[in-house]
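The other protein chains are all here in position, but one chain of the complex has been omitted.
The chains carry the letters A, B and C, assigned in the order they are written, with residues numbered from 1 in each.
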Amino acid sequence: MTETANTALLTLASLACERDDRVLFSGLTMQARAGEIWQITGANGAGKTTLLRILVGLHGFYEGRCQWAIPRLQEELLYLGHQPGIREELSAEENLRFACALNGQAGDLMSALQAVGLRGFEDVPAAHLSAGQKRRIALARLWLSRKRVWVLDEPYTAIDQHGVESLDACLQSAAGQGTLVIYTSHHRVDGRVRRLHLAGGQAEVVS
Amino acid sequence: MLWKTIKRGYHQLGSPRYFYRFSSAVLPWLTPIALITFVVGIVWGLAFAPPDYQQGNSYRIIYIHVPASSGALMGYVAMGIAGMVAVVWRMKMAEIMIKAIAPFGAALTAISLVTGALWGKPTWGTYWQWDARMTSMLILLFMYIGVIALQNAIRDPRQAARAAGLLAMVGVINVVIVKYSVEWVNTLHQGSTLKLVGESTINPAMKYPLLISMLGTWLLYAVNVMVRARTEILSRERRSGWVKQLVAAGGR
Amino acid sequence: MVFDSFADFLAMGGRGVYVWTAYGISAVVIVASMVQAVRQSTVMRDTLARQARRQQQTENTHESGT
C-alpha cells in the first residue's frame, strides 16, 4: 500500500467488540490520516482503553477490520497505556532509558524530563513520586525522537495547568510534522481535533 | 478448481454455523451407531471371547481399559492440534473444539486408571504399582486437569480457549517425554519393567472384540465432543441472527 | 457363550468383583459425561430462549410505550 499524503494511515471497518457478554461498541468505521489528531471520548467503561488496545494490536478479539497502512506498525508506534508503564524500583531516568532502549528511541533524556517538569527528580526512585509524576515519566518519551503514530491513553490525567499547555503544544507540533495522534481524554487540544465518541455500544465520528 | 474447493472447505470447516448444521444432521444416526458398536464390543469381549490361559477371566477388563487409554491419549493429542490451529491460525472452530474435547478425555483417563488398578489387583496382587503405563496415564490426567482448570480460570471465552490451546500444545510434547522418562526410571529402580501379561500373545478371538470396543469408544467420544461443541457454539454466537432464530423456533 | 450358565458368567471364575466393578465405574463415568453434555446443551438453549423472550418483551413495551 503506498502511503501518499491523503491515503488513510488507519482504516476501521465496522469494528465491534464485546466484553463480559456486553457490546462495548459496534459498527465503528473511520479513516485516520497522517498529521491528524483524534480525540476519543466516552464514559468510563465505554471501551476507550479496549479500542486503543485493539489499534496497537494488544487486543485481538474483535469483529470487523482494523487496518494500518504501515507495514511494521510497531516500529513507528509510540503507545502510552492506561498504566504509566514504569517500575517503581527504578528512578525516572532509569525508567526512561529502558523505555528508549526497548522502543528504539533516542534523544536527550534530561531535556525530555525537564519538558515534563521532572527536573531534579531524575534519580528519585519512582516509588517516591506522585501518581501524576509517574505518568509524566512515560510522557517524557513524547519529547524524544518522533514516531509516525502516537496512541496515548489518558495523557492529560494528573497534569497541572502548565503541563496541559506544553502537552498541547507538543501534540500540535508532532501532528504538524505528520504524526497521527490518537488520544483519549475529555480535554480538547484545539479546534482542528477530530472527535470519536463511544456511548451505549455505539461509536460515531463527531467531527 | 481444486484450490477453490479446499478454500471453501476450510472456511466452511471453520465456521461454527456450518458445523452446527452438519452436527444436527449427523448426530441422530451417529449416536445409535456409537452405542451399538460400543455395547457389541464390550459384550463380545465379556461373554464370548475365550478366557486367557494364564489370567483366566480377569483379563476381560482389557475391553474397557485399552479403549479408554487410547481415547484419552488421542483426545489430548487432538486437543494439542486444535490448540495449534487456534493459536497459530486463530480459527474459531478450533477454539470451540479445545473446550469440547477436554471433559470426556479426562473421564476416559480416570476410567483407564480405575480399570487398570482393578485389573492389577487380581493379576499382580496390588492396585497400584507405578509401572510405566499407569504412571504415564496418571500424569496425563494431571495435564487434562491443568487444561480444564486454566480454561475455567479465564473469563473471556476466546482467551481461555487460546490459553488452554497453548498449554495443550506444550502438553503434547510433554506426553512423549514423560512416556520415556517414566520407563527409564523404572529400569533404574526395579530392574526390568513388568510387561502386561497376555497383551503380546493376544490371539485373534480376543483381538476383534477389542477393536470393536475401541471403535465404539471413539465414536462415543465423537458424539460427546459434538454435543459439547454445539453448546459452546450457541453460547459464543448468541448475538448472531441464526442463533436467535434457531432458539426462538426451539429447533433441535 | 463361553460360560456354562449366567451365574458362572457373573462369577467370572472368581474374578467377577474386579471385572464388574471396573465396568460399573466405567459405565457410570461415561453416562455421567454424556448426560452432563446433553444437559448443558439444553440449559444453554433455554437460557438463550428466555433472554430472547425477555428482550422481545422490553422491545414490545418500548414500542407500545413511546
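In this text, a residue touches a chain if its C-beta (ideal position, glycine included) is under 8 Å from a C-beta of that chain, and two chains touch if they have at least 3 such contacts.
By definition in this document, contacts and distances are computed from a predicted model.
As stated in its UniProt record, the chain not included in the shown complex is "Heme exporter protein B", which appears among "Ferredoxin", "Sodium:proton antiporter", "Sugar ABC transporter permease" or "Heme exporter protein B".
Though it is not drawn, the left-out chain touches A, B in the full complex. Between the chain not shown and the residues B:24, B:70, B:129 or B:174, the one that touches is B:174. Contact with the omitted chain, checked across A:21, A:63 or A:88, is made by A:88.
Where chain B meets the chain that is not shown, the touching residues are 87, 139, 142-143, 145-146, 149-150, 153-154, 156, 159, 162-163, 166-167, 169-171, 173-174, 177-178, 181-182, 184-185, 188.
Although one chain is not displayed, chain A still touches it through residues 53, 56-61, 72, 74-75, 77, 79, 81-90, 94, 97-99, 101-104.
Note that only the chains that are shown with their structure count from here on.
Centre to centre, using the average C-alpha position, chain B and chain C are separated by 18 Å. We define each chain's centre as the mean of its Cα atoms; on that basis chain A and chain B are separated by 47 Å. Chain A and chain C have Cα centroids separated by 52 Å. Across the assembly, chain B contributes 238 as residues in contact with two or more other chains. Listed in rising order, the residues of chain B touching chain C in the complex are 42, 46-51, 56-58, 60-61, 64-65, 68, 103-104, 107, 110-111, 114-115, 118-119, 121-122, 220, 223-224, 227-228, 230-231, 234-235, 238, 243-244, 247-248, 250. Interface of chain C with chain B (complex): residues 1-3, 9, 12-16, 18-19, 21-23, 25-26, 29-30, 32-34, 36-38, 40-41, 44-45, 48-49, 51-52. Residue ranges of chain B in contact with chain A, taken from their complex: 90, 155-156, 158-159, 238-239.
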